[in-house]
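A short write-up of the structure that comes next.
Here the complex is missing one protein chain, while the rest keep their positions.
Each chain gets a letter, A and B, in the order it is written, and its residues are counted from 1.
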Amino acid sequence: MIEVQNLTKRFDDFPALDGLSLTVPQGSVYGLIGPNGAGKTTVIRHITGIYRPDSGNVRIDGLPVYENTAVKSRMAFIPDEIYVPGSVTVRDMMQFWRGVYPRFDASRFSALRDVFQLSETKPFRRFSKGMQKQAMFWLAICIKPDYLILDEPIDGLDPVMRRQIWSILLDDVAECGTTVLVSSHNLRELEDVCDHVGVMHHGRMLLERSLAELQDNVVKVQLVTENPLPEGLTILHSSMTGRIQTLILRGRQHEVADLLAQCHPMLCDLLPLTLEEVFIYELGGANYDVKNIVL
Amino acid sequence: MISINYRDSRPIYEQIQHELHRMILSGGLAAGSRLPSVRELAAELAINPNTIQRAYRELEAEGVILSIAGKGSFVAELPKPEKGADAPLARFRASVRELRTLGFSTRELHTFLDDLDKEDALPHD
Partner (left out) sequence: MTSRTSCFNRAIFRRALRRTAPLWILYLVFWIAALPVQLLVARSGSSPAVSAQYTILTAAYAGCGVVSFVYGLATAWLIFNWLFRSRSAYFYASLPVRRQTVFTTQYCAGLLIGLLPNLIVCLLTMAAAASLGLPQPWACLQWLGANCLGYLFFYSFAVLMCMVVGQVAAMPIFYLVFNCAVYVLDKIVHALLEAFVYGMPESGGSVAMRFSPLICFLEGGVQPRSIYVYNGETAVYDTVGYGFQGWQYLLILGAVGVLFAVLAFFLYRSREMELCGDVIAVRALRPCFLYLFTIGCSFVLGYFILFLLGAQSLSSNFPLVLTCLLAGAFLGYFAARMMLQKTLRVFSDGWWGYFVCCAVILIVFGSARLDIFGYSGRLPDTDEIASVRVMTYRDDTVGSVTDPAVIAQTTALQKYLLDNQPEVERQLRHLRSSDSYGQSFYLEYTLKNGKQFTRKYTAAVTAETQSDPESLIGRFSALYNAVPVVLSRSSPAWELSARNFSYCSVSGSTDADGSTYDSVDLNSREAYALFTDCILPDIEDGTLGQTEFRTTGSQSKSDPYVSVSFDLTDAFGVTAYYSFTVSQEASRTLAYLDKLGFRPFADS
C-alpha cells in the first residue's frame, strides 16, 4: 500500500505540494488525474524516492521510501521523460537493470521479446519516443515489481501496443497483486483499467474514491412529472428542457428510483454517466472550473 | 469473445454482465461450461480485474453462474420454466383477452412487454 500523508514541497517560492495526502490500496490500479501544474509528477517523484519532502511522509508498506533500497527494488518507475543514455542498446540497459534490480527476471525478458519486437542492438537513442517507452515497459515488467509507477506513460504508443501492454500489466495485477499508480489525462482509458482515482489541483487532493463508489453514487435521471419532487433527494445539478427535467442526483440507482416513484412521474429514465461527467458533477459543487481540471 | 462498446455509456461491468448473460441465454455458453477466469478476461480485454470480478458477482447473485473456489466459474443450469407456471400463464391468458376487449392491439401488447423488459433491465430479443 502506498501512503502519502500531508506532503508539502516548495521549489524556492513556489508551493508545488500543499498538504497532499493519498492512499493507493494494495493490488489496485490507481489513476492520478489533474491539470498540468497540479503536482502529479511532483508527488510521483516523492513516491519513487527522488525528492525529499519538506514535511509529511511517503510510505510504502509502512516503510519510508527515501533512500530505502528494499522498498525501491520492488518498485518500477516509468517517467514521462525517459532518460536516454548515450549509445547504449536495449541489451546494455537490460544488463544494467539486472545489476541494479535484484528481482530482474532475464527469462521473462526473453519471453517478452516477441511481444515488444524491438531491436536489442540498435542504439537506444535512435528509437522513436514511442519505441523508447515500449522498451522501458519491457524492462519494467521484467523486474516483477510489486509497485509500478507510470507518469503519463501511454501517450505516444499506438492503440495496439497500448492494449498489449495493459493486458500484460493487468495480468500481473490479477495474478500477483501488483499495485499500479498511473498519472494520465486520458479518462477513457483510465475508466477501463483503474479501480481507484484521485483528482489533484494546485498541489492538493480534491477527491479520492474508488471508481465503483464514484459511479454507483451518482445517477442521471430524465423526469417528467406534474408533482413536486420528493424530499430527501440530493440534487447535484438540474436543468429543464420543455417538460423534461434532467437531474443529477447523489445516491444509488435503486434508492433514487424508489424515491422518485413517490412523485408518480409520467416519465422516469435512469441513464448511466461517463467518468468525465461524474467528475464534473462531483467537483462542480466545489466551485472549480472542472473542465480544466479534468482535461 | 466479448467486445466492449466504448460508446456505450453504461458502466463496463454492466456491459460485461449483459454480454455474458446474453450468451448464456442464447445458448452460446452451454450450461455447466467453464467461464474464462477473471485474470484471463482482464488480460484479454485490458480491463481492471476488479471490474470483471464485479460482473461475475452480479451474475452469481442473479443465479446465472456458479463460482467454485479453486476451480473457477461455471454456467448454472437454468430452471426449466415448466412446473409452477400453469397458474400464472392462465392468469396471463385471461388478462390478455381482457385487454383485447378494451381495445389494445397485439402490437401495443408487444410494446408493453418491451417496456417492461426495459424496466426490469432484461436483454431484448
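Heads up, the rule we're going with is that a residue touches a chain if its C-beta (ideal position, glycine included) is under 8 Å from a C-beta of that chain, and two chains touch if they have at least 3 such contacts.
As the structure is a prediction and not an experimental result, all values here were calculated from the model.
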Omitted chain - touching chains that are shown: A
For the chain that got dropped from the picture, name the residues of chain A it touches. 11, 45, 48-52, 67, 69-73, 75, 77, 79, 81-83, 85-86, 95-102
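Operating definition for what follows: only the chains that are shown with their structure count from here on.
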Chain A to chain B touching residues, read off their complex: 28-29, 162-163, 166-168, 170-171, 173-175, 188, 191-195, 212, 215, 271-274
Spell out the part of chain B that touches chain A in their complex, as residue ranges. 4, 6, 9-12, 14, 38-39, 42-44, 46-51, 54
